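One protein chain omitted, others in place.
Chain nomenclature is as follows: A and B, assigned in order of appearance, with residue numbering initiated at 1 for each chain independently.
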Amino acid sequence: MMQRFEATRALTRALDNANARARAAFDAIPLIRWILPLALGVVGALSPQWFDTRPTYALMVLITYLLLRTSTNVFGLAVLAAMLVYLPMEMDRFERGILFDIALYTMLGIGLNIVVGYAGLLDLGYVAFFASGAYIFALVVAPEAGGGWDIGASFWLMIPAAMALAAALGVALGLPVLRLRGDYLAIVTLGFGEIIRLMLNNRDDITNGPRGVYLIPKAHFFDKELTGPYELYFLVLAGVFIAAFAAERIRDSRVGRAWEAIREDEDAASAMGVNTTFYKLLAFAIGAAIGGGGGVIYAAKQTAIFPRDFDLDVSINVLALVIIGGMGNVRGVVLGAMLLIGLPEVLRDFSIEFAFIDLANIGADYRLVIFGAALVAIMVLRPEGLLPSRRRAAEFEQAEMLESELAT
Amino acid sequence: MTAERAYLELAEVVSGYGQIMAIKGVSLRVERGEIVALIGSNGAGKSTTLRTISGLLRPRSGEIWFEGRRIDRAPPHEIVARGVSHAPEGRAIFARMTVMDNLRLGAYRRSGAEVERDIEHVLTLFPRLRERGRQDGGTLSGGEQQMLAIARALMARPRILLLDEPSMGLAPVLVETIFRTVLEINREGTTILLVEQNAAIALQVAHRGYILESGAIALEASAAELRESDAVRRTYLGID
Partner (left out) sequence: MEQWIQLFIDGTTIGGVYAVIALGYTMVYGVLRMINFAHGELFMMGAFAGFYTLDAYQQHSGLNDSLPVFTIASAIVAGMITAVVLAVVMERIAYRPLRHAPRLAPLISAIGVSIFLRNVMLRVTNAEAQVYPRVFPRGAIEWGDVSVSYIRIFLLVLSVFFLVLLWLFIERTKMGMSIRAVAEDRDTAALMGVNVDRTIVMTFVVGAALAGAAGAVYGMFVTTATAGMGFIPGIKAFTAAVLGGIGSVPGAMAGGYFLGITESLSTKFIGAQYKDVVAFVLLVLVLIFRPWGIFGKREDKRA
């Protein structure tokens, strides 16, 4: 009996030590943070049978690296911009699809980051706004759905219109839940997200139900038809830059400071005269508008959308990428989107063929298994995210400080 | 090689939360059978000292010895098992449990008939609690909660009792009742380390006292000497 107890204890201690060592190594050697991705990128680029979509992966890694090195460095940003334009030209359709997804999720991440990272409102139903943008657009322009407006003009009008409607939805959903905090808010928003999806599914008189809305016409840019992920990728990219620019500007404004006050201590903020109701709704509205804009572009790219495209997994993916990247800053969101959206796709082509080991399909078969384990590992090793903003890192310290250090 | 260790001894203990060290090298000694008062103003580090002894906080450096063994690396439940019992600041009664359940939790590491005997014993020390046995802890008055907190700490059959601000928020009559019981507990053989802001009453019951100022011991003397000291009179007793 006693011995068994001792054995568990020894194991527990060993686990704790291993954990602490891994964490210390990660923190102590800043090089590891960019040498590791760089090394992986080189390996990826040099060994064809390991990574078949190696340009994608190399791109990912390089951007990550640049972002880590040069946050406001003009040269770095220029290289980054050139690469973002040049690399997709070299890619095939599948790789461009991945790139589109990364960019789209980056845009969604920036939107959710305003709600969660800036204002501190935990939203697990962000998909609701993404879905509403997509459906508003699709229902208006798809002839099958009784819409069928002239797409040439309406696509560019629909983006702001759908964003405005999504923002209105954000306010409408935000109003009743303003009093709620933390976990309760998370659950209510999760419920909202699921209700929206189920209603899209059930009200087939309006949405065509699970059969979805299809034959969504192509958008045009002057005379050029925006046919696929490649053209629309640039549209999302523009969306990402606008959203990122707006988000950073707002964060540094009076509004951003109000959010910060609410996030840190809502009661105190309210006592200091911050109109918490207004600013919380504003966060919901801006976040929703960005999500709605993303939805329009998504619908335009897919040309057919279905309620099942908008399940809880979307909300969870966006939230996870925001948190893994490091809440409260755009760089973190970009990194998070690359890892969360890009990595599982790149892993599809990953296989091990070395000497007598032949696991040809390990990537395709186990990518989501690896993904799940990676989420846990990142949280355990870096609970504040991979690239926390400086302010966030300080808050994290504070939280640790206030937490009583129960010696266990 | 081994220096003579006191019954409870803190040697250069540094402890606190995160980066902020609320106590910066506290050394103090409590001998068996004593009542020792630890006096200081708000934020001097009194509660941090007690929380570090009972293992809720792990000291950044320094050593804590009890009955000749080091306890500063042990988890709280093991420290309780070694005979250190802590009635925390703010009483920390389990509000959703009955008074009796609170007492039984105090004896968590023991079981059997002796627990029921001990309940009987603490109820004779605090007769008021007997009438409240079936009530939820949250419904008690402040004074009753303080009695329950001390009674509950006694249920562990401690050899040393750490009391954190037992007089806080109580009417003078109640404070007297409680301190009379504290003396009685000490006479029954329990060593007591008492943290108080109310220096007057603490120095009445204690044998010796320490003055804690911004995380360090400023003064150590017998209770009688401290009562007469000018500095203490001015700062802590409010007498000119």
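Just so we're on the same page, contacts are C-beta pairs under 8 Å (C-beta built on N, C-alpha and C of every residue); 3 or more make two chains touch, one makes a residue touch a chain.
Not measured: the values here are computed from a predicted model.
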Chains in view that the hidden chain touches are A, B
Full-complex touch with the removed chain, picking from B:His77, B:Arg130 or B:Arg180, is B:His77
Of B:Ala92, B:Leu125, B:Met168 or B:Leu219, the residue touching the omitted chain is B:Ala92
The one of A:Leu84, A:Ile286, A:Met327 or A:Leu386 in touch with the missing chain is A:Met327
Where subunit A meets the chain that is not shown, the residues are 12, 15, 19, 116, 122, 176-177, 179-184, 186-188, 191-192, 194-195, 198-199, 201-202, 316, 319-320, 323-324, 327, 365-366, 368-369, 371-376, 379-380, 383-384, 396, 399-400, 403-406, 408
On subunit B, the omitted chain is touched by residues 54-56, 75-77, 80-81, 85-86, 88, 92, 94-97, 101, 104-106, 108-109, 111, 152-153, 156
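We adopt the following convention: only the chains that are shown with their structure count from here on.
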Chain-centre distance (mean CA atoms) for subunit A and subunit B, in whole Å, is 51
